[in-house]
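As you look at this complex, bear in mind that one protein chain is not there, while each of the others sits in place.
Up next, chain A:
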Amino acid sequence: MGKETKLLEKIELAVPGYHGYKKKELMREDDRIIRGKVADILAMARKDMERALQRCAMVNCQQLVAIDGMRKKLIALESRVRHAEAGYSGYFDRIKVREDELNALIEYDAKLIELAQAIADAVGKLNGAIADPRNLGMAVFDLDDKLRELEETLDKRNTVLVGE
């Protein structure tokens, strides 16, 4: 499998006056692919978190409701990342999305991958700490921080599209 441009796309890229639009379209598609990857990592983390919840219910740990709350937050983040704005602007819009902005979006996406991986690792630690009440509290706080960090980065990504 590989990512390549088809003949029709190559022609579109060569047409004067149209190639700019096509290039941006391909960048948006790249952005979408990376966001899909981030969302997939978060989905895996959510499944791990559900396992942690089940273990937690088994041993009746105190953090059950807190972990469930974070699971809901993770669901929301996963959806936000997957369906985030891709950087389209209308012809008459006051704020235009140029190639620079699309590049900035892709940079944010790369940062999101790191954060999503950190969340997945934190969920792994949480899973390991279920039987240890002393470490579990710290693991919950750590995961909460990581979720918040991803949320903030996602908010900052969106500011690129409103021209800040």
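Here is the rule we go by: contacts are C-beta pairs under 8 Å (C-beta built on N, C-alpha and C of every residue); 3 or more make two chains touch, one makes a residue touch a chain; residues count from 1.
FYI, contacts and distances are computed from a predicted model.
This complex has a chain not shown, and the name its UniProt record holds, of "MnhB domain-containing protein", "SPFH domain-containing protein", "DNA-binding Lrp family transcriptional regulator" or "Sodium:proton antiporter", is "SPFH domain-containing protein". Seen across the whole complex, the unshown chain contacts chain A at 50, 53-54, 56-62, 64-65, 68, 72, 75, 83, 133.
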